[in-house]
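Below is one structure, written out as structure tokens, with a few remarks after it.
Yeah, one chain of the complex is gone here, protein chain that is, but the others are all in their spots.
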Amino acid sequence: MNTTPTEAKAPPYNRSRQAREAETLLDRIEDDFPDNPEAMRYFYALFRRVYCQGEPVKHQGTLVGTTCIHAPEELIYAFGATPVRLCNGSYHYDQIGADFMPAKSCPLVKATLGSLHAKAAVPNTAALDLIVNPTTCDQKTKASAMMEAMGYQVHDLELPPAKESEEARLYWQRAVRRLALRLRELTGRKLTRKNLRQAMARTARAQAAFRTLHQLRKTAPALFLGKDAFLVTNAYFFDDLDRWTNAVEKLNTELLQRQQAGFQAAQKRAPRILFTGSPPIFPNLKLPLLIEEAGGVVVADETCSANRMLYDMTAVDEWLLNDMVDGLADRYLKPCTCPIFTRNDDRQRRLLQLAADFNVDGVVYQAFAGCQVYEMEYRSIADILAAQGIPMLYVETDYSPDDMGQLSTRIEAFLESIKTRKRNK
Amino acid sequence: MSYFAGIDIGSTAIKAAVVDQAGQLIGTRIAPTGSSFHRNAMETFEALLAQHGIIRDEVKFIIATGYGRKLFKEADDSISEITANAIGASEAGRVFGGVRTIINIGGQDSKAIQIDANGNVNNFAMNDKCAAGTGRFLDVAARNLEIDLEELGDYHFGGDGAPLTINSTCAVFAESEIIGLLANGHGKEEIVAGIHYSIARRTVRLAKRVGIEDRVYFDGGPALNKGLVAALQDELGRELVIPEQPQTTTAFGAAVLARSQYLSE
Amino acid sequence: MTSIRDAINGIDLRRFRFWLQLFFFVLLVYGGYLAINLGQYLPTFSCGFNNEGRGGVCYLLPLQHQLAMSWGTLFGWAGLMVLQGFLFFSLWFFVLNKGWCGYVCPLGTIQDWITGLRQRLGVRYSRYTEGQFRRLSLIKYLLLALMFLIPLGIGGALLPHDMGTPFCDICPGRMIIPMFTGDFSQLTIDFSTKTTMVMTALGMLVTGLFLAGAFFKKRFFCFFCPMSALHYLLSKPALLKLKKDGNKCTRCGDCYRVCDMEIREIADDVKEPRIMQDDCILCLKCVAHCPEQGALKAAFAGITVFESTERGFIKRMTKGHIDEHNTH
Partner (left out) sequence: MTRTPLPLLMLLLCTSPDSFAAPPLWWSETMPHAEHGSSRHSHGGPVEIRRGIYHKNLWLRNGEGPADAQYLDSAVAGKVLLKDVKGAVKELAGGNIHGSYGVNFAMPDEGYYNLYLVNESVTDGMRQFNIAKSEVLKHSCREGHDHVKPLMTPRRLDTIPLEIVRERMPAENFHTSLGFGDTITFLLLYQGAPLPGAEITLHTAHGWRNSTKTDAGGRASFMLIRDYYPPWHEFERRHRQDYVVNAVHVVQQAGTTGEDSYTATRYLATLNGSYYPSSRDYRSYAYGLLVGIFALTATGVGVYLYRRRRQRRFHEVRFDDKH
């Protein structure tokens, strides 16, 4: 598998399948909805450049790919390297991945590996110097070997399967310290207090911006739509950190103005949806788009392509390397609500709290066919939500567009039932 | 006199229904979807009106439902077949004393819906993009066994001995399995029964996901199949409520909704 | 009103605490020179051996004194006096609850200064492993028990009289706090009798331990402090309270990692709203380091005085990112 199908007289990128896939989606996102925020133009343009024109991702220093939110990017920045999140949402790469992966495996992993396999992938991964692969779910764990087989440098970031115990915490802290060593070898630079502190300052600023955006989504009726929010957080995967932060801050100011102006991006009656489960990753925004095309609005989410990736912040008591690195380690383990961990009561509590804070009418639970952990947690989540009288729609799907019609039926039915529910209230 | 219509554009058949001001069902009509279903839908609709001597203008409000609903531009509004089905069922179910659970087996999907007393959807489940356990599955089987869809019911009871178990849930694999069984000299009767039971099992599993409450209303084309009904009742362990025109429940529901929407505006 | 609240919640707790602690330190260690006397029932280590400087006396000194009275007197007329003393002590305590440890206690302040020194030297701090922690946190109750039993034993003439105030003998405060007023006379071993010899030697050992321990471990001594144990027994009805809203908690563990006393419950317990544990010194660092709106709060007589807020957290952290010298 060292020669790839796309290498054979590959068409100019912008004519390629994945480019068209992205293009159609972006058209839908931009044109099907009347009042997109001005500040979103930056993101639309960014995605068009990167996904449709195939513009390579800008980066200083070595480029380090990460395959999960557990990779502490502050460390990577501190070593003067640039992290890029490799998780991929393209059906096209999903198909390529299917060539050498079991058909029943998770489309996200398939697409990710597929994109790594197809060298001309987006975001441009040809220049990867190292892939940090946290051992989260089985499929990602097993991916390490495959990625190595493709000729990539891979570092297994060992993540404990449980996060409650103190042992797990220490184990993880060790793993993170080991990553720091590996990065030192890779970059030949030294980790200093100043570097790390600056790196952490940058991400903290980005997170602060995200949190503001997050809080703005509490306003009802919604100030802007979930598809845009997902686009913003998806840009975080590969965009330049500071540029991204500035763009988000611009968006925030605009949304604040909208708030003061009493602007409504959705009707009063529009069901407010909390999105959870498998992450919508560009260009696979199928489900959020269907929801909002059907008149719902995604006001909050609990997915690793948005909230889970950016929400929780690092606290440091003493600004010494030891404390900072351990602090980072904690931030990437303790609050994480990923279902791979043995217990999921944190996730349940988080969902309930989000539902309460954003006065959510219903929850849409996306599970990628082949992502067992989400499929298995679905019941427990359904139960606690039912106990709170919050309706939930469980959707098992993948990247293929063929079930769109069927999905739209279900989503519309779901939204209709919510509407009647609200009317009867 | 003003009327209200509902048009259900399904994957295999187009169903149209008309109700009068009182919400009484005037009539229904069914036609195959075919390739250009927009034209067929229009024709079916007009044929229905003609049949009952209703002028187009008398139809005040039309609601489309089913997969084709978005593309049926003549409709004043569209609604998902699940909601429509729920309304239709709860309306039609009144004569049976009200229903709370609906099982619908359509051309390419099967649904289980749980509704409250007013016909609002509480919860529903749907097969995940796979024709297994749907009407299409029956078509395939019938074709392999070289019998008409309508005859399947009679075959179901014709057999002596236990029904075979059809293991493969996928319509495509089932095809080859059936051929294999025929080759092994099994009677069509037991095979048909087997098929019915395999569908029934899947459907019941679906129904259990939404929770089964008192009367279970069974509609959709396959509801005409006595054998399947028997199998389902077996698996469910309770009586099923079946309307005399199972296919048109959804269209009827759409029509009822059209009426109420029109009156509320 | 809200702006004031925001200002409070956005406060730089580190600096605020430093100055407040300094104030109380001066008050209790040098207050005597300013003719300040808060009496002898203070629920904090305002050492009585600091003759000239003290602005009040640590209750443990008179308590042990009183308990050492002959049983006849103690269980007779003097019993009331002891109770009265305890009452005053409790009244003092109820105001600040364990805030006495986190903000007032001179010995605690000294430890924080030593910690500051360590930070400047860039030496990392130690943490106990879970097992050690569980075992160690029992010691203070043992000390508390001894602190009651030994004087009683003396009162009953079961123990030699020169064991007078057993805890003070081994309390590092007795040796260290007077030094701040230039009185080094406590820094001795008393050869007058065998008991005093042993006790004072023990005291010196503990002082040495204290200094070394406090350097490597935040609030080293507070794990073993019998005063803290005594506090905890009274802490339920106190006015100042630490509250937690489990639903808002994301269990990110930020509070736990900044906690000087390594209290895990603060992060992991999402059921109990009254989250204060026996080791807690109510320094409120956990509240300051909690990014979740209203997940942790300090309430005085039911009125929220300091609450964890997203904005406050970000403000404090950004500050942490910026300024180079973070030791206060």
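Each chain carries a letter (A, B and C) given by its place in the written order, and its residues are counted from 1.
Simple rule for what comes next: contacts are C-beta pairs under 8 Å (C-beta built on N, C-alpha and C of every residue); 3 or more make two chains touch, one makes a residue touch a chain.
Because the structure is predicted, anything quoted here is derived from the model rather than measured.
Novice: Which listed residue, C:R15, C:R120 or C:K194, touches the chain dropped from view?
Specialist: Answer from the full complex: C:K194 touches the omitted chain.
Novice: Any idea which of C:L136, C:L159, C:M204 or C:V305 touches the chain not displayed?
Specialist: Residue touching the chain left out of view: C:M204.
Novice: Touching the absent chain: which residues on chain C qualify?
Specialist: Against the missing chain, chain C presents residues 37, 40, 62, 65-66, 70, 73, 77-78, 81, 126, 129, 162, 175, 184-185, 187-194, 196, 200-201, 204-209, 211-213, 216.
Just so we're on the same page, only the chains that are shown with their structure count from here on.
Novice: Should the pattern of chain-chain touching be classed as line, ring, star, complete or other?
Specialist: Basically the chains just string along in a line.
Novice: Of the chains present, which has its C-alpha mean closest to the combined C-alpha mean?
Specialist: A
Novice: Using mean Cα positions as chain centres, tell me which chain lies farthest from chain C.
Specialist: Max centre-to-centre separation from chain C belongs to B.
Novice: With chain centres defined as C-alpha means, what is the inter-centre distance between chain A and chain B in Å?
Specialist: 39
Novice: What is the distance in Å between the mean C-alpha positions of chain B and chain C?
Specialist: 74
Novice: If you average the Cα atoms of chain A and of chain C to get two centres, how far apart are those centres in Å?
Specialist: Result: the chain centres lie 45 Å from each other.
Novice: Sort out for me which residues of chain C touch chain A in the complex.
Specialist: Touch list, chain C to chain A: 119, 122, 124-125, 129-130, 246-255, 257-258, 264, 267-268, 270, 285, 289-291, 310, 313-314, 317-318, 320-322, 326.
Novice: For the complex, give me every residue of chain A touching chain B.
Specialist: 369, 391, 396-397, 402-403, 405-406, 408-410, 412-414, 416-417, 420-421, 424
Novice: Where on chain A does chain C make contact in their complex?
Specialist: 164, 166, 169, 197-198, 200-201, 204-205, 208, 211, 215, 312-320, 322-323, 326-327, 330-331, 334-335, 346, 349-350, 352-353, 356
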